[in-house]
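Have a look at the structure below before the remarks.
All protein chains but one are shown in place.
Coming up: chain A.
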Amino acid sequence: MGRYVARRLLQMIPVFIGTTLLIFLMVYALPGDPVRGLFGDKGGSPQVIAALRHQYGLDQPILVQYWDYMKGIILHADFGTQIGSGRPVTDVLGDAFPVTLRLGGFAFVIELVLGIGLGVFAGLRAGRAADTSVLMVTLLLISVPVFVLGFILKWIFADELQWLEPNVNDPTNYGELLMPAIVLATASLAYVSRLTRTSIAENMRADYVRTAIAKGLPRRRVVGVHLMRNSLIPVVTYLGTDIGALLGGAVVTEGIFNIQGIGGTIYQSIVRREGTTLVGLVTILVLVYLVASLLVDLLYAVLDPRIRYA
């Protein structure tokens, strides 16, 4: 087990270098210059533009820039400096990350509890009316685009009923985060419940479940331990990759509810050609994905005793 983890951790290194290099090259390939962009229509003094470009190393060849950048990250945990504001990227990350973590975490809990709950509920009643209605609800949730759902919820709960605030003014207030978290969770929630339902329905007919029932085990134990453990493997796989998506892909939801998180920061960095900020953000997301997938693989062994890592 220890050797397996070590191997996986070592594998992360090339993946990490590859992704950051790719992103660095892509940002570099985009037309537009972040320093020139600071000046807009008015044009700026060429001396200042040259001085700024020099300060941020933009006058160096791309690979030298990449090398310096990686050196900074690895040796000093220094993710560089934002060109516009002159603030360290780590500060910018520090502003955005807690907000996104809270929102993403909240959405993840909703997705986990409701998704698996609905899936088990439907799976145990496969083919019956309850199953069909869950199917319909989840299909609906999958097919409605996020921003439509966001606007509908806002209109009902904020404009008409006035139960909730339309936007997030204080990102530490979970009451205000409720609506965006629900919106963010819905699509994944539907996938989770579909996956759980299929897996449960299939395993219900498996030999080991029949054996368990025949042994006279209580239904709660059959479902909760024998059935669930096996059925959750595909669900866990999906959940693992979804963590990254919840953290990085919340651009639309963040925009609708005016949450100043990672998604919006990524968007803004692309628009402003803030390569260093962008690479910093994505590097962290890459790390999140890598760690999540490692955890998922390790969870397999916990869930299914037949899986062993030597």
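Please note the rule applied: a contact is a pair of C-beta atoms (placed from the backbone, for glycine too) under 8 Å apart; a residue touches a chain by one contact, two chains touch by 3 or more; residues count from 1.
Criterion: contacts and distances are computed from a predicted model.
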item	value
Absent chain [UniProt protein name; select from "Cobalamin biosynthesis protein CbiM", "Tryptophan synthase alpha chain", "Peptide ABC transporter substrate-binding protein" or "Oxidoreductase"]	"Peptide ABC transporter substrate-binding protein"
Chain not shown: contacting residue from A:36, A:125 or A:229	A:36
Contact residue for the chain not shown (choose from A:18, A:86, A:145 or A:218)	A:86
Missing-partner contacts on chain A, residue numbers	30-34, 36-48, 50-52, 55, 84-87, 91-92, 95-96, 154, 158-159, 162, 165-167, 169, 171, 254-258, 260, 264-265, 267-268, 271-273
